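Excluded from the complex is one protein chain; the other protein chains are retained at their positions.
After this line comes subunit A, so read on.
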Amino acid sequence: MEKSIVFNNRLLPYMLLLPQLVITVVFFYWPASQAIWQSFLREDAFGLVSEFVGLENYQALFAQPEYYRSMLTTVIFSTLVAALSLSIALLFATQADKNLKAAPAYKTLMIWPYAVAPAVAGVLWFFMFQPSLGMLARPLRGMGLDWNPLLNENHAMMLVVMASVWKQISYNFLFFLAGLQSIPKSVIEASAIDGARPVRRFWTIIFPLLSPTTFFLLVVNVVYVFFDTFGIIDAVTGGGPAGATTTMVYKVYADGRLGGDLGGSAAQSVVLMVIVIALTAIQFRYVERKVQY
């Protein structure tokens, strides 16, 4: 769609675009192209000399067992967070959609964790499950479980998953509720007249009609797990113990900073860019087309 009547100044539109284009080029295209260029270079230990090494950084990267491990960690982490936060949020949203008198109040009380910073959410959950003083860690230890997210890899993963799910429920709840409320009541009434019980109505009518929302949320959640959980991971585990919670984004950060391997870190950035572009392409392709039965 285009406007049919427009202004025909020559210089003005460029002046209007200038601020955004300058900022975008300086802080976006320039660094992004640097990342790509750097991924083909190797710097010496002092960062003084760099030589062109072609695909060597990529070869080194894909020869690293730790890189595959961080991929696996990312896959497990995103699957758990997306599956749990989507299903829990859907459960709450279907209940809030039942024409309850208090539904608006519930909505307000449900959505505010969206505003809590990921790093702060991580600190809150770490406080509850810190092995020596955590309020919820003590009962676990009391039951004879040697709960220690600082040392046990599975416990650490469980903790970051819980904190990430907690933070994401509100967002998913909001979109699921909006999706549910946009389903025409007549469809549901019709199936009720045909004798379908609530559970059956949910799986045969509501869930299929909700699929555009679900699919959209799935993509958004995966992107969330990739990037926004950085603060949670850094606050709770710092990628540990023994790299158990090092996701791909966390590894870019850790390798570039602690390891000083800028070429390798840049190569990882490029791999991530490719993944994100693929995800965004999927989102635009399918969300626009409205997945439905």
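By our rule, a contact is a pair of C-beta atoms (placed from the backbone, for glycine too) under 8 Å apart; a residue touches a chain by one contact, two chains touch by 3 or more; residues count from 1.
We adopt the following convention: contacts and distances are computed from a predicted model.
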The complex's invisible chain, by UniProt name, from "sn-glycerol-3-phosphate transport system permease protein UgpE", "asparagine synthase (glutamine-hydrolyzing)", "SusC/RagA family TonB-linked outer membrane protein" or "(2Fe-2S)-binding protein":
"sn-glycerol-3-phosphate transport system permease protein UgpE"
By the document's definition of touch, the residue of A:53, A:123, A:158 or A:218 touching the omitted chain is A:123
Residue touching the undisplayed chain, where the options are A:110, A:156, A:209 or A:222:
A:110
Contact set of subunit A toward the excluded chain (per top definition):
1, 3-10, 12-14, 16-17, 19-21, 23-32, 34-35, 38, 88, 91-92, 95-100, 102, 106, 108-121, 123-128, 132-135, 138, 166, 169-171, 174-175, 178, 185, 188-189, 192, 198, 216, 220, 226-227, 230-231, 234-235, 249, 252-253, 256, 262, 265-266, 269, 272-273, 276-277, 280
